[in-house]
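Only one protein chain is missing; all other protein chains are in place.
To keep things simple, chains are lettered A and B as they appear, and every chain counts its residues starting from 1.
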Amino acid sequence: MAIEWYLVLSAMLFSIGFAGVLVRRNPVVVLLCLELMLSGGALAMLSFSRLHGDGDGQVFVLMVLVVAAAEVVVGLGLVVAMFRRRIPLDVDEMKELRG
Amino acid sequence: MNAASWGWLVLLFPLLGSIFIGLTFRRIPPKAAGLVGIAAIAAAFICGIAAVISLQGEPAESRHVADSLWTYASVGGLSIDLGIYVDPLSAFMVLVVTGVSSLIHIYSYSYMKSDAGYHRFFSYLNFFVFSMLLLVLAGNFVLLVVGWAFVGFASYALISYWYRREAATRAGMKAFVINVVGDIGLVLAAILIFRELGVIDYGAVFEKAPEVFTTTNEWTAVAICLLLLVGAFAKSAQMPFHTWLADAMEGPTPVSSLIHAATMVTAGVYLVARAHPLFELAPAAADVAAIVGLVTLLVAGTIAIVVTDLKRIIAYSTMSQIGYMFVAVGIGAYSAGMFHLMTHAFFKALLFMAAGSVIAAMANIQNIDRMKGFYKAMPFTAAMLIIGALALSGFPGTSGWFSKDEIIDFAAFRGGWYEIFAIGGYIGAFMTAIYSFRIIFRILPGPPCEEAAHLIETGHVVHGEPVNPATGEKEDIEVGYPGEDHHIAEQAMGMKIGMSVLGFLALVGGLVQIPGVTEVITHFLEPTFEDSPLAAMHPTVAEAWKGLAKGAVISVVGIAFTWWLYIGRPSVPETLRRTFSPIYTLFINKWYGDEIIDFLIVKPVKGFGRFANNWFERYAIGGLTNGTIAIVRSASGAVRDLQTGMLRGYALLMAVGTVAILLYFLIRGL
Partner (left out) sequence: MVEVAFFFGAIGAIGGALAVVLLRNPFYSVLALVVHLVFLAGIFLLLLSQFIAAAQIVVYAGAVMVIYVFVAAYVGGIEEPMFDSSPKLRIFGPIIAAALFIEISIAVLGSSLTALGTEGVAKVESGFGTPEAVGRLMLEDFLIAFEAASLLLLVAAVAAIVLAGRKDETTGPSATVPAGSTGPGEPG
């Protein structure tokens, strides 16, 4: 399998995730779409790691996993806190930062 | 440990002392702060001795060590190391600075006893010593500038130490401003050196200079040296930058003793000696140094003869003596100049200390017209004053005799037009004898004045209302000023120790450099000046002794003349004053130095400042800022509409941006 197939797949996953972030309003689903984007990035890094026969990319992906885990924990913590405070779970309703 | 490691330790102790005392302000008792300060400087002194010993262990040709802690900056071919340079010259200066400083710290420990700002004082004092050592030990011109500026700040802080006293803060600012002018000169010199030679470390600069400046008096070399001299003159209070030193006497007496007599003001002399390879490539600049030194020594001498403020007499005498040193380093008598620097540090610090003792007894009155009969009231101080005055006027056998006359001998020996310096030097020596013994004959003998009588009767000094004698301002004793219970004069142990050690050194310190016999200083400094053709020149021993004999005669005649003036015929000075009243007016007004500077510089600058404030500030700057505000306001108004608070809107914008950037690169890559 030529390596560009993997890269195109990663671009597709990234774009789908991005579209999801733009389209969906439920914060949980937005977070899920962010995971999709991250996995697209991870796939690209693993492809390049394979291309060069160098293990550095794999370590990078592990770091992405860690960052994703941290992000999930904080993001879902926010979702739970919002739910507890009866804030509607809709990213469009969170407009306090309006300039 | 090699000399450089000891050099770092020399720097470390005063810095630690300053920081420690500064941080533990009000947490440790004042006495502890004073002891820490003394210990820090004493430790630095011991490390200085160790550095000298380790230097002496090396063969003469490799008796210099450069060491660098880390690279401070490395930009565009310029690499500045945080480095020091230890060689006999800097080690010599370290010994003088730390040695005299430790004695003055011991003196201050007692002198400042009832002062509310005791911690602050010692923290500043230690910081000053650190800065001075940094200046001395710096291994390149950039670090030299740093030390130079630090010293200027320390001087400012200490002159303005009694900061509720308006005269003191004014004097501090004046000293700082004039010193900054010097700093600018020094910075420009460093820049020029880098531009011409491409290096900034001492060793590399001095090695490369002869290759670049192949003919003598090449204009860039002269420019570099003149700029260095601007810095040196400002720091050492030489004409025309001399006016700050007399005002600096507003600071506490130990400060005058340490900074404005023994150490900081000699930095300029050190600088010229340090940069002697450059000055020898630009003899014109060296001549400028010598001529300015000569003029200063004569002018300051005349002023010292007429002023009546005890500390100011000594201050003008300091300027005059530094003039000698500049003559010395200007004409190539480097080791003689450094020797005079050392002996001057001894006897001038001693004179200031003794004067401080008298001033304390007079409840801070400094006018010598009021002082009488202190010989009976304070015999110890009187003895110290006499020793100091003897050494200052070059009485045979004292340290000043050997050092001053060595300079004059060298000038005579070089011959040609350098004879002027010898003649001027002798005239200056005569004036020195007059002004130094004028102090003695006016305040020691005779019936005791009120304060002295009080001291004799009760054994305590007068408790005067703390008032600034110069302006009549009432002193604020809350933040630091000797309060009403200030009753120490010479009785205090620390003051006695400091004075007696210095008195001893002022008497016998000259014996290390007897022509033809010991000559320790010359030999010690030889490795630093070995490449200099001028330093190799020496008057013969016979000539040197002939010069010493001449100096002795002048000194004795001068002292006798002064005795005749003030004791033998007390009416003569008054008659002289009336007969030569225009000259007297000129002298007492310090040759109108302040007024000239005021007219030439201060007034135009003030006028420009007014113009800038009234016109430039209002229209140009104001218009600019208001215009900026308007632009930013309208631009942000436009952007504000984008800040919808919609998370997904932001994401969309980000996506559009990403797509656009990618598109740009794709199109560019076609």
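Note that in this section contacts are C-beta pairs under 8 Å (C-beta built on N, C-alpha and C of every residue); 3 or more make two chains touch, one makes a residue touch a chain.
In this text the structure is predicted, and so the values were computed from the model without any measurement.
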| item | value |
| --- | --- |
| Interface with the unshown chain - residue positions in subunit A | 1-9, 11-20, 22-26, 28-29, 31-33, 35-36, 39, 42-43, 46-47, 49-53, 55-56, 58-59, 61-63, 65-74, 76-81, 83-87, 89-90, 92 |
| Missing-partner contacts on subunit B, residue numbers | 646, 648-649, 652, 655-656, 658-659, 662-663, 665-666, 669 |
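Note that in this section only the chains that are shown with their structure count from here on.
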| item | value |
| --- | --- |
| Partner subunit B, residues of subunit A touching it in the complex | 18, 21-22, 25, 30, 91-92, 94-99 |
| Subunit B to subunit A touching residues, read off their complex | 639-648, 651-652, 655 |
